[in-house]
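Here's the structure, in structure tokens; my notes come after.
Heads up, one of the protein chains got dropped from this complex, but the rest are sitting where they should.
The letters A, B and C name the chains in turn, as written, and every chain counts its residues from 1.
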Amino acid sequence: MIAPAALLVLAIILPAAGVVLALAAGGRGAERVAMAVIAGGAAIALAIAGTLWSTGAPLSYIIGGWAPPLGIALRADGLSAFMLLTSALVIGAIGLFARATYVQPAGTPERRAPLVFWIMLMGVWTGLNAVWLAGDLFSLYVALELLTFSAVPLVSLEGKPETLAAALRYMLFALIGSILYLLGCALLYGGYGTLDIVLLSRLARPEPVVFVALALMTAGLAAKTALFPLHLWLPPAHAGAPAAASALLSALVVKGSFILMVRLWFDSLPGIAGDGAAQFMAALGSAAIIVGSVLALRQERLKLMIAYSTVAQIGYLFFLFPLAGAAGDWERLAWTGGIMQLVAHAVAKAAMFMAAGLIGEALGHDRIAGFAGLGRALPVVMFAFGLAGMSLMGLPPSGGFVAKAMLLTASIGEGQWWWAVVIMIGGLLAAGYMFRVLTPALAGGAAPVILAARISRPRQAIVLGLAICALLLGLMPLRPSALLEVGRTTQAAEVR
Amino acid sequence: MSLALLADAALVLLVLGLAFWINAASRAFPAVVGYVAFGLLLALAWLRLSAGDVAMTEAAVGSGVTGAVLIAASVRLRSAETEAPPPALPLRLLALLLSGLVTAALAGLVLWTTGPAPSLADQAVQHLPGLGMGNAVTGVLIAYRALDTLLEKVVLLLALMGIWSLAKDRYWGGIPGPSRIQPTNGALILLARLLPPIGIVVAVYILWVGATDPGGAFQGGAILAAMWLLVMLAGLRDAPAISRPWVRLCVTVGPAAFIAVGLTGFALPNGFLSYPDSIAKPLIIAVESVLTLSIAVILGLLVAGPPERQP
Amino acid sequence: MLVGNIATVVLVSLGAVFFLAGTVGLLRFPDSMTRLHALTKADNLGLGLVVLGLLPQVDSVLAALKLVAVWVLTQLAGATVTQLVARAVWRGGGS
Partner (left out) sequence: MTPATLYGLCSAVLVGAGLYGALVNPQPLRKILALNLLGSGTFLLFGVIARRGAAAGLGGDPVPQAMVITGIVVAFSATALAVALLLRVYQETGRTTLEQPAPKDVV
């Protein structure tokens, strides 16, 4: 029997060991290792979340017995549990979906794309789990780099000139972002002699060194999260990657740097940034919603439309900063709403990109203008696409509805009605770009659609399953989640 | 102003002058050469800051191996280098304003916060005897913050995989780098035969001495990588095909050993990545030796680039 | 002691002069080959003199051996890099 806290280590080390093993094994071994890691990783995520749920207390693990500030602690609170479960679900679905694409036939020389894909999938997972669990800002820097180094090759996996250029642009943005983040780490260490999140939260006072550090780190992380106006790298990168990789990047990778921002603002330097700064972040988020949605409306290609929709949906997350800052009831509702938006978008967007991938495979193109009658030719895929779209629009019953309703209620409850206006406009715009795809597809064209390739049923089922998950998230009650609250108030008292 | 401070000031001026020149040089190749010199000067600055371990890493990795990658790239891109127009003036001014603000804020903080900074040096030194170590930096890397070091090894593997992923499909499993038609260069071949044995001795020494003095797995690995690259440059050995089993084994054995030793820690009271008191030092040296081998091969292959030829 | 100190001052200063000459050559000579020539010749000699000058100051044989090893290794490394640079210049026709 493994001690529950040891699971935190395994959550990071299992996919890390997967990377090493898959590279050592090569060829067909890589996929087998990845499948084992997916199964094990899901079990670990469930076990951690179950422990938190049943005990109602956060978990922590001190690596090597070296307590912070000298050593590093891993910590799992309610937010970590939510993110562990989300990444396990989405990565599991992506892994199963990608088995048809990244095949290494028996007895043939090792192929490039499958080996790279499976290794990078586990690399992304290592980075994500490290972001969810690491309790130290420098370890989080290494975790961010794990994400970058495994995300960039996924963008250029197909080796086409445009995607190579998109990958290089992404890399440069991400590098500036991580160095700015590291600069903030240096300042904080210089000020307080520790980078442990809990210790910092006790020591940090509102003084110049903290302000500069927080500003630099937030700017760097915003570049990695593609917050408007630093979003330029995202659409070509996410639209150019192969479908399974796009799903991974849009659903999870950009969320890593966002959660790190949340950890900084709420856990490690709570109450340092004033309301003005929080309003500014949400204003940038609002601009992202409007600009991203309008640009999504104008795209000719499906995958680019979905990528711009990611820019918009990321914007909603930034309402967390002004709405969830304090400790009241509305704030707790906003906290659940913001994190639910993140989870719902992750699940829905992964389903949507995979659906787009199947559409592209079936038609041989992804021009929205050529979608007439697609609903009859690919009913399951279009149904899944529509279900995922409901979540993006915020229609009930869907995860997106629950999240947006909570954010909307909280913003009115806190007297910040202007964010409610943006949320509603964003929903309308999302409906606009979704129906631009769905209307011709469901209406049917003059001639029946000729499919270039057949799509296997299991792959359609995976996409539909994930889209249904996005819908099921809508069954969540419209009140603060108890699991998500675990560790929010007690975390400061827990470190040894 | 003391003489030592004057020397520091001169070093700082040289470093900054080179930095500006690297930004301003009209062509890439001289800028890259300037960057190598910059890295070496920076290593001196690290010595002045009493950070011998960092100085060695900066000279070997920050300046040396990075320089090798950048020089090779600038040579390959030289013929195609075009004059791209810089961004419009308002954008340049905005960038100037932004970077000026950051510099001013950092400079202000450096000047305003005087006196000793909070430090973990006491704690770090206090626990070293239990590890059988004398070098606190090695202690931090291999024990106190071993998780970072372990994840950094995974970053290295992912970077290598990322570079390999840029191969064209038909060259997958092939040999890195463009084919070299070697003009026989007697002097270089002689040196490539003469230096590696010495380099290997030095690398082992640096690895070994890292337990007590500046040095360690990374610095030793970088020297080994440099020796290997020299042999490849002289044309004595071609780069290995990346499908070779020994290549896969060498790059993964270090990280795998590190993870395995970390996991055996679960059997000890202090858990993951802890070392048993009695054999801490030999165990750490053993892990570091295997890591040195992996680091050397990974660094060499990172410089060699993606496969561009069939095996 | 005094003789040792005088020897150190004289030899290290002489070494510094060679370094200076090499650097002037690097900056003033017309092409890469002559620059390499100036740099390596002057620096090898300069470093040799500096090491020679420092020998009276060390207090153990091991430290003295390390100093000499520094000089020998720099010779070898310098020669290697010079070969590589010269080859790059020869092939690339660079400046």
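Following the convention adopted for this analysis, a residue touches a chain if its C-beta (ideal position, glycine included) is under 8 Å from a C-beta of that chain, and two chains touch if they have at least 3 such contacts.
Model, not experiment: these values are computed from the prediction.
According to the contact rule at the top, which chains on display are touched by the left-out chain?
Checking the complete complex, the chain left out touches A, B.
Looking at A:78, A:114 or A:240, which residue reaches the missing chain?
Only one listed residue reaches the unshown chain, and that is A:240.
At which residues does chain B meet the chain that is not included here?
1, 4-5, 8-9, 12, 15-16, 19-20, 22-23, 28, 31-32, 35, 38-39, 42, 45-46, 48-51, 53-54, 57-58, 61-62, 65-66, 69-70, 73-74, 76-77, 80-82, 84-87, 91-92, 95-96, 98-100, 102-104, 106-107, 110-111, 114-122, 124-126, 136-137, 139-141, 144-145, 148-149, 152, 155-156, 159, 162-163, 166, 218, 299, 302-303, 305-306
What is the set of chain A residues that contact the non-displayed chain in the whole complex?
Counting only chain A, the missing chain is touched by 70, 138, 141-142, 145, 148-149, 152, 156, 159-169, 171-172, 175-176, 179, 182-183, 185-187, 189-190, 193, 235-236, 239-240, 299-301, 303-304, 360, 365-366.
Basically, only the chains that are shown with their structure count from here on.
Among line, ring, star, complete and other, which best matches the way these chains touch?
Basically the chains just string along in a line.
Compared with chain B, which chain's mean CA position is the farthest off?
Greatest centre separation from chain B goes to chain A.
Going by the touch criterion at the top, tell me which pair is linked by more C-beta contacts: B-C or A-B.
Spelling it out, more C-beta pairs touch across A-B than across the other pair.
Can you compute the centre-to-centre distance for chain A and chain C, using the mean CA position of each chain? Integer Å is fine.
That gives a centre separation of 55 Å.
Please tell me the distance, in whole Å, between the geometric centres of chain B and chain C computed from their C-alpha atoms.
25
Averaging over Cα atoms per chain, report the distance between chain A and chain B in Å.
Between these chains, centre-to-centre, one finds 31 Å.
List the residues on chain B that touch chain C in their complex, please.
Interface residues on the chain B side: 29, 75, 78, 183, 185, 187-188, 191-192, 194-195, 198, 202, 230, 233.
Quick check: in the complex, which residue numbers of chain C touch chain B?
Residue positions touching the partner: 73, 76-77, 79-80, 83-84, 87-88, 92, 94.
List the residues on chain A that touch chain B in their complex, please.
So the residues of chain A in touch with chain B come to 6, 9, 12-13, 16-17, 19-21, 23-24, 26, 61-66, 69-72, 109-113, 116, 119-120, 123, 126, 130, 134, 138-139, 142-143, 145-146, 149-150, 152-153, 156-157, 159, 164, 183, 187, 190-194, 208-209, 212, 216.
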